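Structure incoming, see below.
A protein chain is absent from this complex, but the other protein chains hold their places.
Then we have subunit A:
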Amino acid sequence: MVKLRARCLLLGDPAVGKSALSHIFHSDGTLFQKNYSMTTGVELLMKCVNIPETNDSVELYIIDSAGKETLVETCEKMWGEPSLLCLVFDLTSEHSFANCSRWMERVRVHCHGLHVPGVLVGNKSDLSTRREVQASMAQEWAQSQGLEYHETSAKEMENCDAPFLSLARIFHSLYHECRETIQSLSPG
């Protein structure tokens, strides 16, 4: 039995639904806030995820960081060294998708050369008539960045757990790979 701990940065443009997604995940799908309440700093949410078919679990420390440009600099100081990344954009906003590469650059500075696994999330899939970003485009960009792609609707509570569960599983397999490497080491 192993209990892992991961610091998961939740980033993306303002109003794309980061807080909505994290609250739904955290509250097991009971909490969707219709009215927009802007995050002005960072909010920390913790949830423990059991890894299927094992006795292992991953405690995700989700850092929900404000998307608003003028607040980012202050928030960055609280990011720390991330273990995982969840990058969110709004499927009805081309602009929020285009900005994802800027978010990637920002994160990189905090990773100190460490490989940080991540997912790209296209949220608000319920607003299908207003969609501006096609799945294939998002998928392609995600792949180029080494991210796994998910589409969600926080409003309809559709697929909201998937990105977080996937991150937990990725972290869990990283641990096992690392442990195997260490077990096969020769003395110094």
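As a working rule, contacts are C-beta pairs under 8 Å (C-beta built on N, C-alpha and C of every residue); 3 or more make two chains touch, one makes a residue touch a chain; residues count from 1.
One rule holds in what follows: contacts and distances are computed from a predicted model.
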item	value
Omitted chain (choose from "Ubiquitin-related modifier 1", "DNA-directed RNA polymerase III subunit RPC6", "F5/8 type C domain-containing protein" or "2Fe-2S ferredoxin-type domain-containing protein") - UniProt protein name	"F5/8 type C domain-containing protein"
In subunit A, positions touching the absent partner	1-7, 58, 61, 81, 83, 112, 114, 171, 174-175, 178-179, 182, 185-188
